[in-house]
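All protein chains but one are shown at their positions in the complex.
Entry: chain A
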Amino acid sequence: MEFTPALHSEWLKIRTLRSLVGGLAAVLLATAMFSALAGADSEGADFDPLFSVFFGVSFGQIAAIAFGTTAMSSEFRGGALRIALTAVPRRGRWFAAKAVAIAVPVLVVGLVTGGVSLAVGEAVLGAKADGLTWGEELRAVVGCGVYLTLMALLAAGLTAVLRSGVATLSMVIPFLLIVSFVIGDMSGSVADVLPDRAGQVVFHETWDGVLGPWSGLAVTGLWAGAALLLGAWRVRRRDA
């Protein structure tokens, strides 16, 4: 068994499910739409034009998480995992192929989303976005792709740990919507190293926490990596 056929198969699994292809489209649409809306409200002392342009990522990430969750959870329904592991019995290899098949499309869609979001957001902001440098814009676009990918992988890893998409979504979505918003204002606390808070530093023109744009993404990467390792361990250990 080699890796390429396993990856090819996992990619086909994603491509042949309409809900998953739709989920990828939703990442782009939700992000661009909410970035445009955010631009309409650009008053206030702590206005950050870069964050305004990428405000929609907070919503687009939910679609990315749903994508990562569904792509993984479809293997935990009925006897699907048995079919998958009968075709690719090396479980570590199968899990790695699954993770790559989830990561690559999200990365591509995430980069496009970043570009579209930038164009839409700046068009809405007009002159207020003039202060953004080329470097900052590029950083945020790349960051958008990487951040969404890591969140999708985090969700996929958790799904493999919990063996259920419903359990994962009912844990992650409330977490993003409530926990982060509630304790989000307490900068310099534990909240800064939560996967979403840390990763979203990349969308800010200025930041005052310990984590910068890239170290923040690295922290999100650690979360995603930990979830994937736990998921892989559980798939390898458990009877299918």
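Heads up, the rule we're going with is that contacts are C-beta pairs under 8 Å (C-beta built on N, C-alpha and C of every residue); 3 or more make two chains touch, one makes a residue touch a chain; residues count from 1.
Just so it is clear, contacts and distances are computed from a predicted model.
Asks: Under which of the names "PepSY-associated TM helix family protein", "Trans-hexaprenyltranstransferase subunit I", "Phosphoribosylformylglycinamidine synthase subunit PurS" or "ATP-binding cassette domain-containing protein" is the non-displayed chain listed in UniProt?
Replies: Result for the unshown chain: "ATP-binding cassette domain-containing protein".
Asks: Given the contact definition stated above, which residue among A:L29, A:A80 or A:V104 touches the chain not shown here?
Replies: With A:L29, A:A80 or A:V104 as choices, the missing chain is touched by A:A80.
Asks: Quick one: say which of A:A6, A:A63 or A:A232 touches the chain that got left out.
Replies: A:A6
Asks: So which bits of chain A touch the chain we can't see?
Replies: 1, 5-6, 8-9, 12-13, 16-19, 74, 77-80, 82-83, 85-90, 239-240
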